[in-house]
Structure formats: C-alpha cells, structure tokens
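Below is a structure I'd like to ask you about.
In this view, the complex is presented without one of its protein chains, the others remaining in place.
Letters are used for the chains, namely A, B and C, taken in the order the chains are written, and counting of residues starts over at 1 for each.
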Amino acid sequence: MKVGFVGLGRMGQAMARRVLDAGHDIVLYNRTPEKTAELAAAGAAVVGSVAQAAQHGGVVVTMLANDDALRAVAQGPGGLLAALPAGGVHVVMGTHGVATVQALAKAHAAVGQALVCAPVLGRPEAVTAGKLGVIVAGPAEATARVAPLFEAIGRRTFDAGLEPGAAAAVKVANNLLLGCAIEALGEAFALTRKSGADPQLFYEVVTDGLFASPAYTVYARIIAEQSYDTVGISTLLGLKDANLALAAGEAVGVPLPSGGVWRDRLIGAIAHGDGERDWASVAMEQARASGLA
Amino acid sequence: MKVGFVGLGRMGQAMARRVLDAGHDIVLYNRTPEKTAELAAAGAAVVGSVAQAAQHGGVVVTMLANDDALRAVAQGPGGLLAALPAGGVHVVMGTHGVATVQALAKAHAAVGQALVCAPVLGRPEAVTAGKLGVIVAGPAEATARVAPLFEAIGRRTFDAGLEPGAAAAVKVANNLLLGCAIEALGEAFALTRKSGADPQLFYEVVTDGLFASPAYTVYARIIAEQSYDTVGISTLLGLKDANLALAAGEAVGVPLPSGGVWRDRLIGAIAHGDGERDWASVAMEQARASGLA
Amino acid sequence: MKVGFVGLGRMGQAMARRVLDAGHDIVLYNRTPEKTAELAAAGAAVVGSVAQAAQHGGVVVTMLANDDALRAVAQGPGGLLAALPAGGVHVVMGTHGVATVQALAKAHAAVGQALVCAPVLGRPEAVTAGKLGVIVAGPAEATARVAPLFEAIGRRTFDAGLEPGAAAAVKVANNLLLGCAIEALGEAFALTRKSGADPQLFYEVVTDGLFASPAYTVYARIIAEQSYDTVGISTLLGLKDANLALAAGEAVGVPLPSGGVWRDRLIGAIAHGDGERDWASVAMEQARASGLA
Partner (left out) sequence: MKVGFVGLGRMGQAMARRVLDAGHDIVLYNRTPEKTAELAAAGAAVVGSVAQAAQHGGVVVTMLANDDALRAVAQGPGGLLAALPAGGVHVVMGTHGVATVQALAKAHAAVGQALVCAPVLGRPEAVTAGKLGVIVAGPAEATARVAPLFEAIGRRTFDAGLEPGAAAAVKVANNLLLGCAIEALGEAFALTRKSGADPQLFYEVVTDGLFASPAYTVYARIIAEQSYDTVGISTLLGLKDANLALAAGEAVGVPLPSGGVWRDRLIGAIAHGDGERDWASVAMEQARASGLA
C-alpha cells in the first residue's frame, strides 16, 4: 500500500524500514531532512512537506516526540487535516496524551478523515527484531485499511476498540506501570541496601522468579549497578510520560497515587541534575532521600 | 540430619514433607496437633512440646505466621532459647520483622546458639513442585550446617550474608515490590477501564512482553476478572506485610512512599469490608476511588 | 489615575468598585457586558473592547478566571500586547500559572510594556471590606506607578520583588497550603469520627488554639457540618489550583507530595460527582475512602 511517513527519529526510522522492506510504497518527511538519508539510500522516496506525504496515498503514519509536534503536523495550512484527502487516514503511532488524540480524532472526523491511534510497545531494537507490539484503536474501516502496516511493523496487534483515545490510554497506562515498577524497585533496593543486603543479591532474588520479566531484569540491573548514564529513556522524557498519565487520569476521574509518587521522584531527580540520565534515576533519588547518596 | 519442625500451616507442612522425603530425621510440633496428622501418617514423629522439638537434634525450623507467634515459641520456660542445646540452630523460615529477627538473633547468640534467617519465596504449590527460593543469612558455620535442609526444601538458595536481618529485609522488600506492583496494576486498570479500554485487552498487553512474569500474570488476571474471592494472600495478611516493610524502612531510615500508597489502599479495602478477600483488593479499592464501584 | 479594567466577575467587580470609589478614572470591559451594569450605574465608563480599555490611560488591570482567558485577552490583533502603548502596564491580578505569567511578562517587555503581577488574597467580601492582601512583583517603575491601585483595593501590599513570576508562585503556594490543610482536616476528622469522637468536639479543639485562624475555622466547620453544598470555591476550581501548584513545582524542580495527595482527592471527589460542590469535598472523599460514606 501507499503510505507517507512523518517523523523519523530512531523509532520512526526503524518502523519505516520495516514497512519499506515489506514492499510498501513509502514516502518520507522529516523536519530535519538528514534523518531520512539512510532510508532514502535504501530506496524510500523523500518529500519536502507534510502535505506531500499526505497526498501520496491518503494514509500517513506519524511517529512524533510529543503532543506539540503532533499538533504542529496536523494543523495549519499545510497540515494533515488540510492535506489528507477525504477518506484519508492519519495513523498516530507516537505516545500522546489521551485528550490530544481524542481532539485530533474529532477534527479528522469533522473533515471526513479518520484517525487511527496505534502506539507501540518496545524500543528501536525491538522494532528491528520484529518484536514490536502495536495497540490499535480507531474506526473499523480505517483500522482494517491500515492493518498491513502493523503486520509489517510489529509482532502482535492489540485491538483496543473503536475509540482512538483508548489505545492512547493503554499506552500511557503501560508506561505508568513501568515507571511505578522502577520507583518500587528503587524503594526496595534502598531498603535492602541499608539493611545490609548486597544489591547484587537482591537483583538475583528479584529477577529469579516472581518478577522474571524484561522490565524488572533491565531496571533492577541498572539500579544494582548504579549505571544511570546508559540512557534508554531520559528522566526528562519520563516526566513527560508521568504527566501524560496523570493528565489522562484527571480527564476520566482516576486518582493515581503511585503515579504521583513516581512523578515526584522524577522531579526530584531533575532538581538534582539527573534530567538527562536514564529514568531509573528515580532509584538514585530514592537513595538520596534515604541518606545513601 | 535430625531436625525439629515447629509451625505446620500449609507452608510448613509442604516444607516438612520435602525434608522428610529427602530422608532427614524429622520431628514435628504444632500448637493445634491436627495439622501434623498427614505428615505423621507419612512417617514423621510428632512431639508434644517446642522443647522436645528443640532437643531432637539441636536444629529447629520455625515456620510461623507472625512475630508474636515467633516470640511465643522462642521465649519463656519451654521456648527455643531455653531448650536448644548450646551450639543449637534456630532456622527462622517465616516472614518476620527485621527488628524482631535481629533481636532474636542476638538473644540466641547470647546463650551460645545461632539463628539462621531463611525466609522463602513461593507458595505451598511451589514448595511441593520443588520450585521454592530460599534467602539465607546467618553465622557461616550454622548456615553451612543446615544447608541440607534448604537443598531438600527449595530449588535455589540466595546467600544474603552473615546478618540474619538482611535475609528478613530481602523478603520484606520482595513483598513490598509485589504489593506496589499490584497497586500500580490497580491504577493502570482503572485508568484504561475509564478510558474505554477492555480490561481483557489491557491484561493481554501487560502480560505479553515487558511484564511477562508470574506476578503480573497472576494479579492482572485477578484484576481483569475481578475475581477477588479466590484468596491467595488475604488483604489483612497483606497489611501485615506492608507494616513489616514500613517498619523495616523506619528502622534503617528509608522512606517508602509507594509502600505508603499501597498500605493506604489495603486499609481502605479493609474499611470497605474486603479484609478477607485477596490482597489484590487494592485494585478494587482503587476502582472505588475512581468512582467505578 | 486612569485605568482600564478587564474581567468583571465577582472579584473583579468588587475590586473595580474600590478603585472607582477611590476617585480613579476607570473604564470597564467584560466579554459578557451584563456584568458591568452595576458599576456603570455607579459612574464607571464601559468600553467595547480590550483595546479601548488599554488605550484609556495605558494601564490595564486584568482579573480573569484562568490562563486561557488571560492569553486570549493579551494576544492577537486587539489584545493588550498590541493595544497598550509603549510604557504601558498590564496589572495581572488573577491567579495564574507561574510559567504563563513569566512568558507574558517577557512578551510585554519585548514591546516596551511592563507586566506587574499582583494576585490577591481574599474573597469578594474581603475586597468590599477593604481587607484584601495584594502580592506584588514586577519592574520597579511600573510597580510604583500602579501602587495607588493597590492602596485603593487592598489593606496590605506584599512586595515580592522584581520578577512577576515570584508573585504568581506565592499565590499558588498559598492556595497549595490551604488545599493541603483542608485535606489534612479531612483525614483528621475521619480518624476522630471513626474513633468515636463527635465531629463538633473536634471542630472545637481545632479552632480553639493552635489552629485558630480563618482557614481552619471555615473549613473545619464545613467538614464538621458536612455542608459541602454552600460553595466558596468549587472542587473543579480547586483542581485548577492544584494543577497550577504542581506545574509550578515541576517548572522549578520542587516535588510536592502533599500537593499530590490533595490533587488525588479532588479528582476522586470529581469522580464521585462532587465537582460543583465546595472544594472541602476532599474531606467527603476522605470519608468515602474510610468507608464512612
């Protein structure tokens, strides 16, 4: 199928590459054109505007860093709302606020277009390895139309129903769950460390059975080794995720006390200069609060 | 080896059975003697007092429900401190407070005995299946002496060093981690549910990748299905665990804000009559706080 | 002095009336003109646009409900940034976000105007009684120029320095302090009520000595009498204040855990249908969480 791709950071590039490799007819647009070079060399066409990407085949995937970037691409004279043809589909694959997605879905619907919300679970490595999960929600017809893209990009598609906001909420909740797990790990490590237990021992206990999953293995290791400078997700980006979760909770009337604890630790870590370190820095902040650092 | 076993609830029975099956010479004592019947039928000797259990071979395993029960068995005229011979070993395998274990270890040492703290990771089913993890800390000689017991009972021994309190802290921290994970699951489920996502869908997302571990699989299912009446650990017992964690944190100067959130939800659940339901009831309480129930 | 007044809700009307009564030359603008009727009858001139208010004498007071309203009045073709003459002063007296005030101050400075931030402490009744406190921050010259307004409106001016954002932060922090006090009252009332103490008795204890101040007297009474339907500030407006505080904390790196607890209770109250009740509804929500309601 014909598809335009807007937003080619590390995730976007990895995803576009899989779509390209699956034989789809893809055109690329990125604000800073350098990021399209590698894919262009692999055969993808590069266009000079969002509007051109939208008009390539009426389906555009966006993979953008935040809500402001998404709105900037969607609105205004050359934006997706103006440029997509009637019946066009905007596939939003970044992690965005539930309210932002809902408002944009409404705006697309108002001009006869559809928004499919399809945030992903995994990092660029997972994309390349074909291990990505994709959470999909949107109007049935539009979702069916773009399903081949998800097959190309990911390993498994989770059907979150007809309301785009639900997919956004699931993604935001997934990140909330991860952030709270890291914060709890930070608390548990501080407790055992000050009680005289070796962090490596606690790492082994945590990753041996009950919690033997990628989330705990990855973050328990970072905390046990205090290796906060190898950054997967930065603390500042983590704060964006925490704010998305708390805003989503506010919008539907769900207090999130563990989420609040997590957010406070992120802010404390940033106040101590750890904003660019890995978001596991909440464990460092917890150690500080325990008089350990 | 010769060993006395005190405390034969479901966990104690399963553990004693494995010790018996491994060919050790075991005697049993339980306050309510009915609970020894099955093991007696399998060949274990039953004695009428803690003191007799202590004098069988100078090694006693206790598997008791709480700190009060542990103190009751250890102290007083017929207690372990009085009855164990010099050089005797008290192997504490229940989940107890760090301060309680430390104080008791000191009391045993003062009369020439040793306390080995060896709390376990897993439920009765895991014991029977030979899948139990055992966290062990205590004086080197005593720990070495009782190592065959752990080999009989469990799959893996985690060496937490020479201080018994460290093993207790690791166990308490493990429970803290689990409780906080359940609370965070409760928050994430409430958020997605009120955002229009099917709980079953969120269950699948959670258990598919990042969090694919027994803890999340078990509790995400309970929450998705709202099956709080099949009780693994009751809410009231969970509150005991939360209090152990917060007391351990206080003792070594570690604030535990996620732990506090978890404890508050447990108390709220109990206030709403869910004390005897599964401790996943914190998710029900979170749902209530979100206007869902 | 000549001054334009934009935003004539209950607070704005009471403030404008004092300025008028002090003999200043005042013109009024409100989006819904009905609200200017009473003051017009008392002799104030009414104008038809923000721009006219700005051009009356180069000093405009705004008293608006939220950041969106403030931005709408300041920006765009007929907004204050465009309409105020060089050297003009925008006196922001509403409760606004620190970042919003800082950004707007910068925008005014860039076109040779000044922003003085002057949020107030007190309700309409306090204005009328001449009891209002005014927190003032802004460039020295501009602040001096508009000082007669504060003398007319209030009882006492608090000098918060040269940075407008500092005055906004003080106001936001004041509301945070109040919100947290109400939440703590809610917790203390639930605790005593479930312990068998009469709420009226606890009301008397609280207001007798240590806490004998308007904040505690007003809110302890509401909670003791459960009179949440006489609304001073609504729960929804309270949530706006909580969000302003948490956003201000995030901007300068200050975690606000009590603020987070307060915000969660507001959200819970709204989830239970109390959004339009008095923001003391956090105490009702606390009662619910305690199984009392």
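The rule is simple: a contact is a pair of C-beta atoms (placed from the backbone, for glycine too) under 8 Å apart; a residue touches a chain by one contact, two chains touch by 3 or more.
Here the structure is a predicted model, which means the values were calculated and not measured.
*Asks:* Which residue, A:Gly58, A:Gly138, A:Gly179 or A:Pro257, contacts the hidden chain when the whole complex is considered?
*Replies:* A:Pro257
*Asks:* Which of C:Ala169, C:Ile222, C:Ile270 or C:Met284 sits in contact with the chain that's absent?
*Replies:* C:Ala169
*Asks:* Per the definition of touch given earlier, which of C:Arg10, C:Lys106 or C:Arg156 contacts the omitted chain?
*Replies:* C:Arg156
*Asks:* By the contact criterion defined above, which parts of subunit B meet the unshown chain? Give residue numbers in ascending order.
*Replies:* 239, 243, 249-250, 253-257, 260-261, 263-265, 267-268, 270-271
*Asks:* To test your reading of the contact rule: which positions on subunit A touch the chain that is missing from view?
*Replies:* Considering the whole complex, subunit A reaches the absent chain at 257, 268, 271-273, 288-291.
*Asks:* Spell out, residue by residue, where the missing chain touches subunit C.
*Replies:* Within subunit C, the residues touching the omitted chain are 98, 121-122, 131, 133, 135, 137, 156, 158-161, 163, 165-170, 172-174, 176-178, 180-181, 183-185, 187-192, 194-198, 201-202, 204-206, 208-216, 245, 248-249, 252-259, 261-262, 264-265, 289-291.
The rule is short, and it goes like this: only the chains that are shown with their structure count from here on.
*Asks:* Does the chain-touch network form a line, ring, star, complete graph or other?
*Replies:* Basically all the chains touch each other, so complete.
*Asks:* State which chain is most central when centres are taken as means of Cα atoms.
*Replies:* If we average C-alpha coordinates per chain, A lands closest to the whole-structure average.
*Asks:* Centroid from C-alpha atoms only, then distance subunit B to subunit C, rounded to Å. What do you get?
*Replies:* Roughly 52 Å, centre to centre.
*Asks:* Could you tell me the distance, in whole angstrom, between the mean C-alpha positions of subunit A and subunit C?
*Replies:* 37
*Asks:* Could you pull out the residues of subunit C that touch at least 2 other chains?
*Replies:* 257, 264, 268, 271
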